[in-house]
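Here the complex is missing one protein chain, while the rest keep their positions.
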Amino acid sequence: MKSYIEPEFIVERDQDKCIRCKVCVNQCTYDTHYYDSEDDIVCSHDENCVNCHRCVVFCPTRAINIKRNPTQYTENQNWSREVITAVKNQAETGGIILTGMGCDKPYYTYWDRILLNASQVTNPSIDPLREPMEIRTFLGCKPDKLDLELESNDLVLMTKLAPQLRVETPILFSALSYGAVSFNVHQALARAATEYGTFMNTGEGGLDRRLYKYGDHVIVQVASGRFGVSPDYLNVGAAIEIKIGQGAKPGIGGHLPGEKVTEDISRTRMIPTGTDALSPAPQHDIYSIEDLRQLIYALKEETDYTKPVSVKIAAVHNSAAIASGMVRAGADIIALDGVRGATGAAPRIIRDNVGVPIELALASVDQRLREEGIRNKASILVAGGIKNSGDVVKAIALGADAVYIGTAALVAMGCTVCQKCHTGKCPWGIATPDPWISKRVNPDIATRRLVNLLSGWSHEIKEMMGGMGINAIESLRGNRLMLRGVGLTETELKVLGIKMAGD
Amino acid sequence: MNTITTLNNPYGEDKVIDACGLFGMMDLTGRRFGSKAPVKAISNMHERGNGLGGGFAVYGLYPQHKDDYAFHIMYLNRESKERADRLLAQSFDVLHAEEMPVNLAANVWNPPMIWRYFLQPKNIAENQSHDEYVVRNVMRINTDTCGAFVFSSGKNMGVFKGVGFPEDIAEYFCLGEYEGYLWVCHGRFPTNTPGWWGGAHPFNILDWTVVHNGELSSYGINRRYLEMYGYNCTMQTDTEVMAYALDLLMRKQKLPMEVVARIMAPPLWIEIDNMEPKEKHLCTMLRQCYSSLLMNGPFTIIAAHNGEMIGLTDRIKLRPLTAGIKGSMLYLSSEEASIHLVSPHLDKVWSPRGGEPVIGRLKTLKTVEVLTPGVRK
Partner (left out) sequence: MDDQKESSHIKVKNGVATINAMNMHYRNLNSLIKAHNNPVKEIHVRKVYGQRYIGTGLKGSMELHLYGTPGNDLAAFMDGPTVYVHGNAQDGVGNTMNSGKVVVYGHSGDITGYSMRGGKIFVRDDVGYRTGIHMKEYQDVKPTLVIGGSARDFLGEYMAGGIILVLGLNLPPGQRHESKFVGTGMHGGVIYTCADMAHLGKEVAVIPVDENDVHVIQGLVKEFCGYFNFDFDEAMKRKFVKIAPVSHRPYGRLYA
């Protein structure tokens, strides 16, 4: 049937500037640009353009501009362009509309309504460039007290600490599955994590053997599809993460479209090429909280209790109670993924409507664990749209031990958040398994970019801490007196556990 | 405990901020001495206070009652005394009760009624801790009586404090008539609680007293961590959090002060990374497990309990502290001049390093310079 859907974007090419180098034609993976040799002119199929800016950035003469299609439906707050197009799409296909990346709707981002304190007079601020400023963090289960005994005039430590992850900065790379992203991306994440002293997370697609050598800086994930979960895999990482859900699509399983299941993916995930790699919605051996405990200890037994076990959930309505259960089930780390968490592919309706903002979930989980006296038993990691170091500082002040960044890491490597990851055609070489196109991510350069990002954010974190008169991150963690809200209702302030600015 | 919180923090600020002068003096043989020298020393640091708070803690104060819990209670109104007396009678054998002898001519501001009691717990189970019992009852009185505030509750020691310069507070409470082997003194410069006597330092829990100078930038998390262990931080002051931290770590968890100092004022990672393996392991574990009790921001504290006086500053020494020794006397002071004033020919005078405690123990002197071998003359 004829499609009634109009192009979202229009390609504008300045023909005076265009030198017919055809870089745009070669770079575009969506067949948007083509060269008409007869007329010696480069033209575009506007309807294919996804606004990824690959051509814009690489055009040597900056001749290309991508614009929103100026032809708009009549203004309507309820029936927006997105909504109308979705209905027409479903009328034409009868299917679920897929998308990539994280929720883009104008729901409140609470980070932007929270402000930080600084020291004035009663307490000196500290200069991180010249005085010590410590952001080293340990993730894992901590005891409530240490037992020391006196043995022949010497104090001996009797307590044995559960395994910990040591991070030199409270920023880790979030789960990005191999398949959703290319091998070069996984490699860059592993190398950058190793170089900076933090960790990357394999996501649910397993770990390519070529990256086993970075194992000490890898958190291996065990998701419902159990892709790539071999004994070697479990033992090579520094920690294991059980994925119950993720912020982009709480309650449903992972989704890797068949287009992205290539030979390498097939080998690592142990599924046939070209088939859709679907992860089941639940982990089929976890139907209740005691089952979670069972899986956690199965993994601990497999690894001889040498690695922390993390459990990742999407932030949903009863996160506090669920987290409490998870801690009591033996999780060493709780990972919370908020509604803005990103993904390689998810139904758009779920991405945008299911889940809660991470700020609120974090605040209630941290508070609940303290009320129950079990906050020491697990570290809290948060994810879901963390976009700058200000968000990181605010997250830690609310109670997180560290944050996971996903989208930010991809943007650092070139991603422009065009939300078309599910097509597998990412022209930046990031969200594609195509061996030719994924070469566009140069692992050396990508590693550099990621390390730069971590470095820039870490310096900024230190500046903000110093401004508050704090020189060790343990004094920021959970210190909600350092936060104030603006433009928030009383209930929001109450849930966040912070006061209003000026109060 | 709304009354206490509203009184101490009338503007509902995150916490109470004040500036201070500290002095401590202890005879390590346990010989008791009078108030003249401590009062002279603390009043010499006049500039550090503003007359709106002064206080003293005296140890070895009540030798005739040395096994009884000595409660000092201030009453804001008659009704609260009636309620408090009822609660006391329920939980304790009241061996002696009297209005605190005071000198009304002293220059102090609006003193409340203050009584003194000597008590023994009653109706207490065999294996129940007397100390825990007392702490719970103190918290009960402070919460449920709407106006009674127990500001001292240890054995053979007592706190005297109020609104006035330290020398005037000393005169008010007739401190000239008492003797003790350990005196801790404090002069305060509060910013938001001018009228209330309970707001002065020292802060007390059982026989622990803490006087404090500085401000904790980590207060927000120190408090939340202690609340997890059942401590109700109603005064909303740094001193309160310090005292509860010491109570939790030293009384309940039985950790020695040398370890507690490394929890509250830990060495830097660059120092830990270069330590010997055993030391490194201990310091790393302490930072991992007790991270929420790291006291960040400038502080000097003088803490005392029966038999021990402890001086400690923050890990990068943002507040002053000088220690001095003459024979069996140990001195701790915010400013060195005060020590010389009361003891002109000291054997040794020095400034401890940031994060390293000076601990005076009855019958021994222990000066802990754990991380750095070079000791002053």
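By written order: A and B. Residues from 1 in each chain.
The definition used in the following text is that a contact is a pair of C-beta atoms (placed from the backbone, for glycine too) under 8 Å apart; a residue touches a chain by one contact, two chains touch by 3 or more.
Everything numeric in this text was worked out from a predicted model, so none of it was measured.
A.B. asks: Who does the absent chain touch among those shown?
C.D. replies: Hidden chain, whole complex, touched shown chains: A, B.
A.B. asks: Looking at the whole complex, which of B:Ile73, B:Met250 or B:Val349 touches the chain that is not displayed?
C.D. replies: Touches the omitted chain: B:Val349.
A.B. asks: Specify the residue from the set B:Gly147, B:Pro320 or B:Gly360 that touches the hidden chain.
C.D. replies: B:Pro320
A.B. asks: Among B:Glu47, B:Glu82 or B:Asp347, choose the residue that contacts the chain missing from this document, as touch is defined above.
C.D. replies: B:Glu47
A.B. asks: Using the touch rule from the top, list residues of subunit B that touch the missing partner.
C.D. replies: 44-45, 47, 268, 270-271, 316-317, 320, 322, 335-338, 340-341, 349, 351, 353-354, 372-374, 376-377
A.B. asks: Could you pull out which residues of subunit A are in touch with the chain that's been left out?
C.D. replies: Residues of subunit A in contact with the hidden chain: 127, 129-132, 456, 459.
Definition applied: only the chains that are shown with their structure count from here on.
A.B. asks: Just how far, in Å, is the C-alpha centre of subunit B from the one of subunit A?
C.D. replies: Here the centre of subunit B sits 47 Å away from the centre of subunit A.
A.B. asks: Would you pull the subunit B residues touching subunit A in the complex into a rising list?
C.D. replies: It is residues 12, 14-15, 17, 191, 215, 217-221, 224-225, 227-229, 253, 255-256, 258-259, 266, 268-270, 281-282, 285-292, 294, 296-298, 315-316, 318 of subunit B that touch subunit A.
A.B. asks: Give every residue of subunit A touching subunit B within the complex, in rising order.
C.D. replies: By the definition above, subunit A touches subunit B via 119, 122-124, 131-132, 134, 136, 138, 142-143, 145-146, 148, 155, 157, 159, 161, 164, 370-371, 373, 375-376, 468-472, 474-482, 499, 503.
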